[in-house]
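The complex appears here minus one protein chain, its other protein chains still in place.
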Amino acid sequence: MKKGLIPLGIFVVLLIFLAIGLTRDPHEIPSPLIGKPAPDFTAPVLGKPGETFSNKDMLGQVWLLNTWASWCVACRQEHPLLVEFVKTNPLPIVGLDYKDKEADGIKWLERYGNPYTHTIVDADARIGIDFGVYGVPESFLIDKAGIIRYKQIGPFTPEALRDKLVPLIKELQS
Amino acid sequence: MKFLIVLFMALQCAMGAHADEAAPLAEDPVVEQRLITIAEELRCLVCQNESLAGSRADLANDLRREVRTLIRAGKSDAEIREYLVNRYGDFVLYRPPVKPTTWLLWFGPLLLLIGAIWLLVTVIKRNQKQRDIPVLDDAKRAKAQALLQETDSSK
Partner (left out) sequence: MIPELGHFALILALLVAAVFGTLSLAGGQQGKAEWMALARPGAQVLWLLVGFSFVCLTYSFYSNDFSVLYVVQHSNTQLPDIYRLAAVWGGHEGSLLLWLLMLCSWMMAVSLFSSQLPDAMVSRVLGVLALIAVGFLLFMLFTSSPFERLVEIPVDGRDLNPLLQDPGLVFHPPMLYMGYVGMSIPFAFSIAALLNGRLDAAWARWTRPWATAAWICLTIGIAMGSWWAYYELGWGGWWFWDPVENASFLPWLVGTALMHSLAVTEKRGLFRSWTIMLSLIAFSLSLLGTFLVRSGVLTSVHAFASDPKRGVFILLFLAVVVGSSLVLFAARAGKVRSGGSFSLISRETFLLVNNVLLTTAAAAVLLGTLYPLIIDALNLGKLSVGPPYFNAVFAPIMTPVLLFMVIGIFARWKSDSVADLTKKLRPIAIVSVLLGCTAPLLAGEWSALVAMGLTLAIWIVLASAVQIYRQLKDTVNWKSTPAAYWGMHVAHIGIAVCVVGITMVKGYETEKDVRMTFGDTVEVGGYTFRLTSIEEVPGPNYKADRGHVELIKDGKVLRTLHPEKRAYFSSTMPMTEAAIDTTITRDVYVSLGEKLEGDGPPAWAMRVYYKPFVAWIWFGCLFMALGGAMAALDKRYRKKMAAKLNLKDMKGAAA
């Protein structure tokens, strides 16, 4: 009897793993950069030829890097949330226009609002790859020392802003 | 005359470019070959389980471009893999790295095989000690023989 229970035992263990698996999303890739310094970059500013911006410019501040694009459907969902958010929260957000045409990007911001303190361009995805971006929108919360503390994969939801971002910002800013 | 010959030759060269051996698609076939070897073992992150070598997705094109740059910069295969893992995690490797979290994966089949062999040896040994089928008496043996003749050959 005892030996015959081994297959059942293995099966029960398997079932438990499968059940846990149902609660996970196999498409979501966690970032290996959490807790590591944000990759250095210097990017052209959107709509201002010749001007550049670097992440080093933001040292000493807590800030959010938000990737977006005029062709991105989910960004249209997220954008109004960000526009609202900066009205009541003193958080500098740097918008990274990912693989986009500058003219399209400018038009999109004019149409949907601009919550960004700085808007920069990443036409060939080089900066995106350094940050491990694999889809748009994605956002990175970076602390005063330039370390990445949080990554939002996909668009922000009001819950994510309220429950994850706000408390962390408070913690990092104190 | 010489001028005409030179002109003629020059024209031949120019026209020869029109229809001949097709040029490789990649700028540098050597780099491309290495790219394919490396990219076959990398995962396209936005696809439903495709390799970086085969995928046509945008991000895949971008990543392949990055890998080409790294190859031209003289990086080794391991360095290129490290570059991608630093940014995207182990998920991007189709050949999982051998580390404590994957010991079970890489050594599991070997353990299973050893376990299987141990099982085999146990079963065979146990069977060696088994008592055989009880001996038939003559009447039953004769009946068995007769029935066996009837049955089709079993080999």
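Residue numbering begins at 1 within each chain, and the chains themselves are lettered A and B in the order written.
Assume a residue touches a chain if its C-beta (ideal position, glycine included) is under 8 Å from a C-beta of that chain, and two chains touch if they have at least 3 such contacts.
Every value quoted in this text rests on a predicted model; they were computed, and no experiment measured them.
Within the full complex, the chain left out of the display contacts the shown chains A, B.
Where chain A meets the chain that is not shown, the touching residues are 1, 3-5, 7-8, 11-12, 14-15, 17-22, 24, 26-30.
Annotation for chain B: contacts to the undisplayed chain at residues 18-26, 32, 40-41, 43, 47-51, 54, 56, 89-96, 101-102, 104-106, 108-109, 112-113, 116-117, 119-120, 123-124, 127-134, 144, 147, 150-155.
In this text, only the chains that are shown with their structure count from here on.
Every residue of chain B that touches chain A in the complex is listed here, in rising order: 45-46, 58-59, 62-63, 65-66, 85-89, 91.
By the touch criterion given at the top, residues 29-33, 99, 124-126, 128-132, 134-135 of chain A touch chain B in their complex.
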